[in-house]
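Rest of the complex left out; these chains stay put.
All chains are identified by letter, namely A and B, in their written order; residue positions are counted from 1 within each chain.
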Amino acid sequence: MDGLVQFLDYSGFSNITPGHLLMILVGMLFIYLAIRFEYQPILLVPIGFGILIGNTPFIEHGGMALGIYEDGSVMNYLYQGVLKGVFPPLIFLGIGAMTDFSPLISNPKLILLGAAAQLGIFMTYIGAISLGFTNPEAASIGIIGGADGPTAIYLSSRLAPHLVGSIAIAAYTYMALVPLIQPPIMRLLTTQKERRIKMKPPRSVTRMEKVMFPVFALLLTGFISPGSLPLLGMLFLGNLLKESMVTKRLADTARNAMIDIVTIILGVTIGASTQATTFLTRSSVLIFILGATAFMFSTAGGILFARFMNLFLREGNKINPLIGAAGVAAVPESARVAQIEGLKADPTNHLIMHAMAPNVAGVIGSAVAAGIMMSFLL
Amino acid sequence: MAVTGYSVVFLSLFLLALLFSVIPKVLSWNIRRTFDDEGDEAKKALAGNMIPGEVSAAISVAISLYLNELHDQDTAILTIKKVGKSYTPWNSKIYNVINFKGFQR
């Protein structure tokens, strides 16, 4: 009889709160969006299921060590890869091994769009400060505007570990919603004529340039922003493994088995870190609001800077400002959005090749930004 | 911090853009020198590293395929990727020789 009571005490039915139920619905929504609409399923399925695991109600610190915030739990061990900042660089290693920097090498001026589209990071930083967040918290929230999951997780794990969960969830949510967020801003800030600008086909790129890119990009960004080394070091290493052609087997493993293993564990622990008892706070709500504005500012920054550059470019060399929006990163969703919006204005105008340049530059840009903020705040 | 930060991001990506505007010129200067006595053909090849019209057309086709999410393509490409090289320092080509022998038995 006592046994039955103890069993019930430990069961989810005794420990459930409305927060748990809410988060379970959120988890199911993530899974639904991932499966039904194929919005970033590689991330939303593990995160969504992690939310379910983390929000099955259990007695915390009851000796069973189930919660992700309890020492000695399996989830806690796996979560160390997030908290210690180890997983994001490993994911960048795999991403580097699958990224083709040719579009960027063949038209270097487009790199600047990837810088301009980090505007949201710094605007949101200011906004978050004015809402009462501390400096390190504000920087971590701002980085959502970098539209890059691993960078957001890495920076917040260093500066504001208690916010990693909310920031990561916000970043991935808005990255999945890029096809809804960006188009209105793109139409608002461009004229019909601008959206029809056709760009010259990019020149082809030699193997030598492709091999030199990761080496020199590492040295340049590393000298200017050493804080970005853990991320960009791995990104460019992965890329060199790919482009050197002599380490094909390493590149293959990095972009398959390795990144998959890390992605699963990262996703499920990020999801589980949204445990209702610690996650549902005023901060989390504010972070979601600030994150949305961060994405909008970044999008606007990229577009407006493209228009600004056009002032100095002669006819025939002008940039279609739609591809500025791809500078936020959110690879490759935002480049797809540029392509789709371009086709709406002129069904024969394929922008995607051009949009990939600011798109991958945006990854570098947000990592540099993260490094700079670390050097200021640590 | 916000202003400095944003400026530094610009600075570093600007330098990157500058560097990779210069590098191809240096490289192609090298190539030109190498090919110099091989005459016109080499120069033509160099001039031709703009992607020609037919390729652009092909890209457009590819994009429409992609927008219709034809996964067959996916498949084909990955299959090609799978055919990889072995771990060089250990089993590499020498072991292949041994394997090869095995096939003859």
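Here is the rule we use: a residue touches a chain if its C-beta (ideal position, glycine included) is under 8 Å from a C-beta of that chain, and two chains touch if they have at least 3 such contacts.
Predicted model, so just to flag it, every value in this text is computed and none were measured.
Overall, this complex is built from protein chains in the amounts A x3, B x3.
We take it that only the chains that are shown with their structure count from here on.
Chain A and chain B have centres, each the mean of its CA atoms, that are 25 Å apart.
For chain A in complex with chain B, the residues that touch the partner chain are 104-105, 108-109, 111-112, 114-116, 118-119, 121-123, 125-126, 200-204, 206, 208-209, 212-213, 216-217, 220-221, 224-225, 248-249, 252, 339, 348, 350, 352-353, 361, 364-365, 368-369, 372-373, 376.
Within the complex, the chain B residues that touch chain A are 1-6, 8-21, 23-24, 27, 49-51, 55-56, 59-60, 63, 81, 84-87.
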